[in-house]
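With one protein chain held back, the other chains of the complex are shown just where they sit.
First chain written, first letter: the chains are A, B and C, and each begins at residue 1.
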Amino acid sequence: MTIRVTVWGENVHEQKSEVVRGIYPDGMHNCIASALNKNEGIQASSVVLQDAEHGMTAERLAETDVLVWWGHAAHGQVDDAIVERVCEAVWSGMGMIFLHSAHFSKPFKRLMGAPCNLTWREAGERERLWVTSRNHPITAGLPDHFELENEEMYGEPFGVPEPLETVFVSWFQGGEVFRSGLTYKRGAGNVFYFRPGHETYPTYHDANVQTVIRNAVKWAYNPMARVAKPTDAPNVPVDRAPEKIEERGPKLHMAGQQGLR
Amino acid sequence: MTIRVTVWGENVHEQKSEVVRGIYPDGMHNCIASALNKNEGIQASSVVLQDAEHGMTAERLAETDVLVWWGHAAHGQVDDAIVERVCEAVWSGMGMIFLHSAHFSKPFKRLMGAPCNLTWREAGERERLWVTSRNHPITAGLPDHFELENEEMYGEPFGVPEPLETVFVSWFQGGEVFRSGLTYKRGAGNVFYFRPGHETYPTYHDANVQTVIRNAVKWAYNPMARVAKPTDAPNVPVDRAPEKIEERGPKLHMAGQQGLR
Amino acid sequence: MTIRVTVWGENVHEQKSEVVRGIYPDGMHNCIASALNKNEGIQASSVVLQDAEHGMTAERLAETDVLVWWGHAAHGQVDDAIVERVCEAVWSGMGMIFLHSAHFSKPFKRLMGAPCNLTWREAGERERLWVTSRNHPITAGLPDHFELENEEMYGEPFGVPEPLETVFVSWFQGGEVFRSGLTYKRGAGNVFYFRPGHETYPTYHDANVQTVIRNAVKWAYNPMARVAKPTDAPNVPVDRAPEKIEERGPKLHMAGQQGLR
Partner (left out) sequence: MTIRVTVWGENVHEQKSEVVRGIYPDGMHNCIASALNKNEGIQASSVVLQDAEHGMTAERLAETDVLVWWGHAAHGQVDDAIVERVCEAVWSGMGMIFLHSAHFSKPFKRLMGAPCNLTWREAGERERLWVTSRNHPITAGLPDHFELENEEMYGEPFGVPEPLETVFVSWFQGGEVFRSGLTYKRGAGNVFYFRPGHETYPTYHDANVQTVIRNAVKWAYNPMARVAKPTDAPNVPVDRAPEKIEERGPKLHMAGQQGLR
């Protein structure tokens, strides 16, 4: 059993900024994928915004068990039809992990149904992440807390729905806090948001961060077969009702007619 | 303190179907609004799909404390820009109640981030709603269960996110069950989904159903001032950080620059 | 409509420690009750551990809409039978607010079903509370964050169940974070945990803290009639089943027999 991971990278700052290219010469997406590939049972590769269909073809999504998404500068360039396709894959059972500035990516906003906003500051300050759900699978191998010496600050209130579980909360040197690890389920798919990863710092080279992403991939992975038509609303005709009933009263729909939507 | 309610009606089947018009001669929306207006402290009126901007102007939303939504045949005719405006009103603190087939309305799907699908059967069968959260404000004045002699069946799995609370679960004569009362919060806004209300039955004339909707209006109402810019992600400059810090490391953003989104 | 509040005080450190007596000459419980009594619609009084039945007679509980609990040094002296009586009152619909070190009180541990442990440090450090649920009723009148210049530190992991909603998260000067405002429902009763309030600091004189407690009282208050027998598990005989059925198969219970428990 191998978990097939696709890392989606925006690949914009790596091209424009020498600072970012210096830290991630092969792109952030490939740094993340390489770290995942060091683990037995995980097979990761990457696609980028600039690929045809942003690399998110139906075939690719069908062969992806867990999708990892990092974007920042070009959220608006992601095609709405592709966003819907990605969300349908999640609803059918694909796991999905959103990293850092992907809080404002189209698929995350679409899956949350909420503004997903926050406060922020780019000052290279210290972040300390605390585990708030003991022995949660996403925390395997981690101490009770770990530090990132330089990170961008994200502050509360974070405009997301109440999660299934709050796994991490961050402390920032400048005085803010942030719920930095949150789990959700949408349709048949597991979703995890993880805060760290500003592109001007070497966050994705950090061993603890790599551990979290690896654990999250395993947590989000669902070995069950994908739901074939995750948005279908099938009619159950009277003669196939689990209990015998007789039709009564006035009707809108003719027999065999599709539901309205 | 008066709660200002707007009932949004699709107003399609009332025009096309004699059955529906017979039950709701003034339209379903006006039946719901009238029932609400019998309560001290609630002032309800209605708008319809066919109104300019579907009746959902910025002014109207600003003056609406709680929005009630019923739609079925014409979900696709609701303009996407209006949907976004309605969702922003919810995020700013407006309460919202979705009735029955509004499970497939654009604003509900947008706020849930999920497929919102289900199974269904139009057979006029008996539905019995059970209270699953004792003394929840939405159940005030209700017995432990109540019946609707003729209703459309909606069956699980219901493709929505896990709610804050499950308030009602329905039993159907034909053998299905459905989580028929669910609470959510999106941004600063309270959201309630309530299942009953197929247009060919007199459901909105039922006293218990009217009680639920009245209670839900009170529950969803938030007297606090609306959040002014519910999707804003403000920068907190270094010199305004709650704790004194010094800027460190490389940066993407110039001082005073807007965040990317 | 007046909300009747009882503030339960342990009243031990006020007697033993000059520091505590200096800050709370009438006891912490009376400071909290006095602040509540400044609000129209709230009528608060206090009882203490040393009262007969710790002040928690059946009569008192029946006349209490919301119970506020502060204890620290003498959790073990609270009689188990009284704890059970308090929990039954919550299950019947009484609201309950636990303050600070009451995380280790018997009623809180009993209602949570969890260890309720944490890390701590008594160093008079700065605490900053951030609102994490925008426009939650418990945050009415508060800014996005507020500070307490001297507080005891409580750190994660906090051994409590995932709450209905996380309302506040605290930042501490020494580097820790804590989920400091959490909502729960147990039986028919609303429960709120609020972190601040170490006895050697003037926390309950703070205006923002008083606002939170007042809001929490209003949020926890349930005007519906108390559930008469909140632990009853009534039999529904065959002839009173909502749907007509016939008894089948072997049985353990004779007609009219009580359930086992």
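What to note about this one:
Everything that follows uses one rule, which is that contacts are C-beta pairs under 8 Å (C-beta built on N, C-alpha and C of every residue); 3 or more make two chains touch, one makes a residue touch a chain.
Fair warning: this is a prediction, and the values are worked out from it, not measured in the lab.
For the chain that does not appear, the touching partners among the shown chains are A, B, C. Here one chain is not drawn; of A:Arg21, A:Lys185 or A:Arg261, the residue touching it is A:Lys185.
Note on the undisplayed chain: of the listed residues C:Gly41, C:Gly141, C:Pro223 or C:Pro237, the one touching it is C:Pro237.
When you scan C:Leu164, C:Leu182 or C:Ile213 for touch with the missing chain, the hit is C:Leu164.
Interface note for the absent chain: among C:Ala33, C:Met112 or C:Leu182, the touching residue is C:Met112.
On the side of chain A, touch with the chain left out of the figure occurs at residues 93, 128, 133-135, 137, 140, 145, 147, 164-165, 171, 173, 185, 187-188, 222-224, 227, 242. Contact between chain C and the absent chain runs through residues 13, 17, 19-20, 72-73, 75-76, 87, 91, 101, 104, 110-115, 117-125, 150, 153, 155, 159, 161-162, 164, 173-176, 184-187, 198-201, 230-238, 241-243, 245-253, 259-261.
Mapped onto chain B, the footprint of the missing chain covers residues 128, 130-134, 144-145, 155-159, 162, 164-166, 169-172, 175-177, 179.
One rule holds in what follows: only the chains that are shown with their structure count from here on.
The leading chain pair by number of C-beta pairs in contact is A-B. Mean C-alpha position of chain B lies 31 Å from that of chain C. With centres set at the average Cα position, the gap from chain A to chain C is 36 Å. Residue positions of chain B with contacts to 2 or more other chains are 164, 173, 185, 187, 242.
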